[in-house]
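For reference, the structure discussed in these notes is given below.
Every protein chain of the complex appears in place save one, which is left out.
Moving on, here comes subunit A:
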């Protein structure tokens, strides 16, 4: 009874429905692109405003952007190492900013007020396509980082302390993108669902702490994603002795 009604309510949340765009014979999730364009547009406007007039004594937005830059540099430097962190800082920073902006944008903006013919707007990172895309980019990056820095010696990593490690290391190449994508996807989707269900059941006060928890999770997930990506790249370029 209650459970049944909960399920129908859940169905009212339109889980797993998408706004399809058909281009030729490929199909896209339109709502993911719409929200990501809005959020990335806002991010780019914000950054252009902050970097428009760069001064030696930072003021206002420039201060914030410099803090952000410093934060990302520290993240990249501690994980990747002094030698090559510069090459990978933009990628790590973009991952962090993309995930962070997507998560927070999804949680803070009342997208539900905008009605779509099908599906609903929300965090782009709550769509499995986005998180798999990000995770695969990370995989490609660490392979590229390892091969470009160490050449074929990169594959020494697979037999590193002993050749017994070989199957585990090969397995890791599959589990890394899997865990990266599903961690992010699961966390953000679960947060959206919990907030959605709570708002549906108790529209007053009760969802607010959960929303704050969601914001916290969102920020943490962005940090985790960027840190892990940097760690994987750092692991690939690390020199064994």
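Observations
One rule holds for everything that comes next: a residue touches a chain if its C-beta (ideal position, glycine included) is under 8 Å from a C-beta of that chain, and two chains touch if they have at least 3 such contacts; residues count from 1.
Here is the rule we go by: contacts and distances are computed from a predicted model.
Think of the chain that is not pictured: of "Polar amino acid transport system ATP-binding protein", "DNA polymerase-3 subunit epsilon", "Peptide ABC transporter permease" or "ATP synthase subunit b'", UniProt labels it "ATP synthase subunit b'". The chain that is not drawn here is touched, among residues A:26, A:113 or A:164, by A:26. Within the set A:38, A:109 or A:128, the residue that contacts the chain not displayed is A:128. Taking the complete complex into account, A:65 is the one of A:65, A:109, A:165 or A:194 that touches the chain left out.
The residue touching the chain not shown here, chosen from A:36, A:103 or A:221, is A:36. Touch with the hidden chain on the side of subunit A covers residues 7-8, 10-11, 15-18, 23, 26-29, 32-33, 36, 40, 44, 47-48, 51, 54-56, 58, 62, 65-66, 69-70, 72-73, 89-91, 93-95, 97-98, 119, 124, 127-130, 132-134, 136-137, 189.
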